[in-house]
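Reading through the structure tokens given below for one structure.
Missing here is one protein chain; the remaining ones are kept as they sit in the complex.
Here the chain labels run A and B in written order, and each chain numbers its own residues starting at 1.
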Amino acid sequence: MLQECLENVRKMTPLIHCITNYVTTGDVANMLLACGAKPIMADEPKEAAEITACAAGLAMNLGTPGERTIAAMHIAGRRANELGHPVLFDPVGVGASVFRQESAKELLSALHFDVIRGNVTEIKMIYKLYHALFDRHIGEEKAFGTDAVIGKASGVDALASDAVTEGKLSDAVAFVKTAASELHSIVAVTGAVDLISDGMLCYVIRGGREEMSRVTGTGCQLSGLMTAFASANPGNMLTAALAASCTMKTAGEIAWRNLTEEEGNASYRNRMIDAVYRMDGDTLERMADYEVR
Amino acid sequence: MLQECLENVRKMTPLIHCITNYVTTGDVANMLLACGAKPIMADEPKEAAEITACAAGLAMNLGTPGERTIAAMHIAGRRANELGHPVLFDPVGVGASVFRQESAKELLSALHFDVIRGNVTEIKMIYKLYHALFDRHIGEEKAFGTDAVIGKASGVDALASDAVTEGKLSDAVAFVKTAASELHSIVAVTGAVDLISDGMLCYVIRGGREEMSRVTGTGCQLSGLMTAFASANPGNMLTAALAASCTMKTAGEIAWRNLTEEEGNASYRNRMIDAVYRMDGDTLERMADYEVR
Partner (left out) sequence: MLQECLENVRKMTPLIHCITNYVTTGDVANMLLACGAKPIMADEPKEAAEITACAAGLAMNLGTPGERTIAAMHIAGRRANELGHPVLFDPVGVGASVFRQESAKELLSALHFDVIRGNVTEIKMIYKLYHALFDRHIGEEKAFGTDAVIGKASGVDALASDAVTEGKLSDAVAFVKTAASELHSIVAVTGAVDLISDGMLCYVIRGGREEMSRVTGTGCQLSGLMTAFASANPGNMLTAALAASCTMKTAGEIAWRNLTEEEGNASYRNRMIDAVYRMDGDTLERMADYEVR
């Protein structure tokens, strides 16, 4: 199943339009090339619709946002929605500023996202913002502590208090299912454990390495991978998102094993992209560690 | 001949002003440093003329274009033309949007480019746009299938149908000579085979590795190299462009040989830049594979 998703990416070589931050752009491009897809980065509103029209999927990323890139996201997103291209939203650091929150809210109200991927703190904020759009009260049992978030998010990392631990797994799974169902998107909460749900099922993916968080842009790269996998497997985006998550976690493990003792996070960055480049379906199936809830 | 071109770069250490995309900027900078040149990236219109005045050459790149960077290209290009600095244009993905096409047309009408480098699909589009400027009909025999291009270019890669194969080599050489002659530029069509012409001669350069296309920004890096080589060899820019092309292809071969079995495109990226850093004139002369047509 995972193998087939990966092979479809390599057969189709989908062109992925990325409107992304300027911190990790090159790494996202190389990660897309590694998995078999092709990147095109373009954030000028004047060309956003055309660029996305010649691509197979669209990834939007809220890191280093500006008015111009947000405008491009609206234009490209609308066109991609019209064309039925998979659209992924990665709300990087959405809790860190009112500008990001307002931008996210406008995007959520204007566009349909096939996949929303972020760390747990970001996804909780997205859930709150979505509810705020409709001025709805969030039931305590559903909120998974979302009240605690606003105003406390710092930077682009998840809050330690939000971490999806084994002890909080049931609550987290319930939250992700609820969020997916209400947002009408596949929701992927990624971190030490990844949770991916379409509102009905929720995949729980383990593996990877804690040290992946010491490499800038692993989240952005995973968003790129998910968009590529979704674009090459449009009929089964939930499985596609699962396959992308397993590919990233497996690559993180292989890359760590390949690190020599004097190497650190810069080499780890390269070795993860390398591991995706070398990934074969058998290895992916064998090393993937997931269950359905 | 190639050796001398490379040595001139290392002796002169030309400062190259790059107005380039934000995907591959760091790699272009490191590639320029690898060959012996020095990079300065600057795309603010307010300083574009001054920055280019203290540089030895100017490289413009149409990836991730915006109104501000296009304005900077006009200002810097005009000043570089006045000062007689070599100016290179890399029309990344020019077929992908009307905005890129219109921007390219305006740049072609306002500036003189010493070198235009792109993949075959990009150069065919540039040729068409240039003709459109003067509302001229392109003779069928000259067009090398340029009619097929518009509206079909997807992303930043060449179309498979445009690929310069050995079977189509004569036609491709004729096209590149015609384009160079009419555009009054050295034209470099690069890909599996590179073709570089000043309108009279056309160098055909073989070698390199297909896998170079799985690394983001190898084209941008080659444009950087060509600008550095042209700036350090202003009296013979055709040979300079040839030497840059051979340097890149040779580096691609050496880097591939140096890859270990667990490495992929991220390490390949580094190893190519490393190979240029370590390149000596003898190796370059020995490994370069080109002929004149």
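Here, a residue touches a chain if its C-beta (ideal position, glycine included) is under 8 Å from a C-beta of that chain, and two chains touch if they have at least 3 such contacts.
These numbers come from a predicted model, not from an experiment.
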*If the hidden chain were put back, which of A:P14, A:P65 or A:G118 would touch it?*
A:P65
*Where the complex has a chain not shown, which of A:A96, A:A132, A:A192 or A:M287 is the residue touching it?*
A:A96
_Touching residues (missing chain, whole complex) on chain A_ = 21-27, 63-67, 93, 96-100, 153-157, 214-217, 262-267, 269-270
*With the missing chain put back, which residues of chain B would touch it? List them for me.*
15, 22, 25-27, 29-30, 33-34, 38-44, 46-47, 50-51, 54-55, 68, 254, 258, 269-278
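Throughout what follows, only the chains that are shown with their structure count from here on.
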*Let me have the rounded angstrom distance from the C-alpha centre of chain A over to the C-alpha centre of chain B, please.*
34
